[in-house]
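All protein chains of the complex are present and in place, except for one that has been dropped.
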Amino acid sequence: MSRYFVDRVSRRVVYIFGVVAFLILVFIAIFILKESLPALKELGIVNILFGAKWYPSKDTFGILTMLAGSVVTTLLALAIAMPLALGCAIFLAEVAPPHIRNIVRPAVELLVGIPSVVYGLVGMLILCPVIARLSGTGSGSSVLAAAVVLAIMVLPTITSISEDSLRAVPARYKEGAFALGATHWQTIHHVLLPAARRGITAAVILGTGKAIGETMAMVMVIGNSPIFPASIFRPARTLTGNIAVEMASATGIHESALFTTGLVLFILVLLINSIGLLAYRRRA
Amino acid sequence: MDPKIQTKELGFYYGKVQALRKVTLDVKEHQITALIGPSGCGKSTFLRTLNRMNDIIPNTHLEGEVLLDGLNIYEPEIDVVEVRKRVGMVFQQPNPFPKSIFENVIFGPRMLGLNHLTSLDEVVERSLKAAALWDEVKDNLGKSGLALSGGQQQRLCLARVLAVEPEVILMDEPCSALDPLATLKIEELMQELKQSYTIVIVTHNMQQAARVSDWTGFFLLGELVEYNKTSEIFSRPKDKRTEDYITGRFG
Partner (left out) sequence: MINLSPKFTQKLAWSSIWTAGVASVLILLFIIGYVLTKGLSAISPEFLFTAPEGGLSGEGGISSCIVATLWLILITMAILIPLGIGAAIYLAEYAPDNKFSRLIRYSVELLAGVPSIVFGLFGFAIFVLALHFNYSILAGALTLVCLLLPFLMRSAEEAMKAVPQYQREAALALGATKWQTVVHVILPAAMPGIITGITLCVGGVVAESACLYVTMGGSAAMPTSFLSGGRTLAVHVFYLAMETNALDKALATGAVLIILILILNFITRWLSQHFQAKMSGGI
């Protein structure tokens, strides 16, 4: 077989691979849209998005409570994770002695890969009992438990990307501030953090996307009742959990409503990630 | 004697920017042709049209002809890989592959399908000797090409080209990253190589052009201003601009 023949064939082959990959991705998007159409048509987008009741047995499919569940847990998780992650990133980039950093940084990266069920399990075993005792009722499966577990899960992601962007700030900025007699903290506060702002924003937004998409760990600690997250000590349900819990048993319009849940999730994440990408690009 | 390479009314465009204008030039066989001119005048562009290296830059466009032994290498039925095999190239920055010295030299022959081990050994030895590198590396052929000094790397790149047994060797400022001693080595090498190869070299160094080349072409703003025997160009330039440039009064 001549190398020219191989060259021509392989050119075609990789082209086909590129096209196939693209078609798969487009197909997924279109398919989810198509499958949600029956529910959207029959029930109406307003009833689904703003309906507060999810009763599959009565063909009532409002996802507002789950939407609220997802948003509230995510925001709460960010509120918990942000100070820690940012502190940890500054710690690794500026404060920690090299030998400590050389251990902590790989450990943080390792934690990104730990299965979410493990985090969920630890949440069930340790966090939920504590929360049950605090609130005095129930099993402890609650919005608060979900938020804390989520916070711990996104902590490594936000920390490592933020640290990267802090490190990417050119050394001369820092030297300039030092040369003017600024303390190290003043330099971090007034020079490094502003310079790394976009990267940190991107990190947070990436973490947000991850948090809103998290499924199994949420199912394990949030209690999964499709009710409004009125108190952080009470159970709720996330969009992701809604799909996971009901997928196997759903048919017909119920199934389509789950696809609509997926679609909403899809759009939510696309929105969040587009903002993240924009922030990241503008930095570069 | 017929010219080895002829360009006819060669024009070249990066997008809408014209980098070469109607360049007509004959490269004589077994001679060294030097191309000189200020930065950005199109020397590299011209050189890269001679082995169709510019094909890989998107949004470019060529007009005119480049004849290799009388055949236009831009004809559709011409195989570009074949052209590059016959017209080798040494780049400005030494660019060995991150592989062993042996693998670097053997890369071209391997691509041509030569896999017979004993003949590979021969090829490596012959090419490294021709590039005057053999004595320095013969005990260490397994060492990475990147572990050599800059001058050695450039000779390795030359050996790599010689292993393909091209007819023409294009060199784009091959000595600009080297110290005077390494430069001298390469220049001596060129004198030997011209017995068997046709060489075209781009250089910023006027002395180098005068020392090594038989023919010199002076480029300015994409145009070939003057092309003549090197001795003529440096002693009796016909064009005022050439004279200004070689006497350093250009600007």
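Just so it is clear, A and B label the chains in written order, and each chain counts residues from 1 on its own.
Please note the rule applied: a contact is a pair of C-beta atoms (placed from the backbone, for glycine too) under 8 Å apart; a residue touches a chain by one contact, two chains touch by 3 or more.
Everything numeric in this text was worked out from a predicted model, so none of it was measured.
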item: In the full complex, displayed partners of the excluded chain; value: A, B
item: Residue in contact with the excluded chain [from B:Ser144, B:Ser176, B:Asn205 or B:Asn228]; value: B:Ser144
item: Touching residue (missing chain; options B:Thr7, B:Gln31 or B:Asn51); value: B:Asn51
item: On subunit B, residues whose C-beta touches the chain left out of the figure; value: 51, 53, 56, 58, 81-82, 84-85, 88-89, 91, 93, 95-100, 107-108, 110-112, 142-144, 146-147, 157, 160-161, 164
item: For subunit A, the residues touching the chain missing from this view; value: 3-4, 6-7, 10-11, 13-15, 17-18, 20-22, 24-26, 28-29, 31-32, 35, 83-88, 90-92, 94-96, 104, 106-111, 113-122, 124-126, 152, 155-156, 159, 182-186, 188-189, 206, 209-210, 212-216, 219-220, 240, 243-244, 247-248, 255, 258-259, 262, 265-266, 269-270, 272-274, 277
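The criterion applied here is as follows: only the chains that are shown with their structure count from here on.
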item: Residues of subunit A that touch subunit B when the two form their complex; value: 3-4
item: Residues of subunit B that touch subunit A when the two form their complex; value: 79, 81, 111, 113
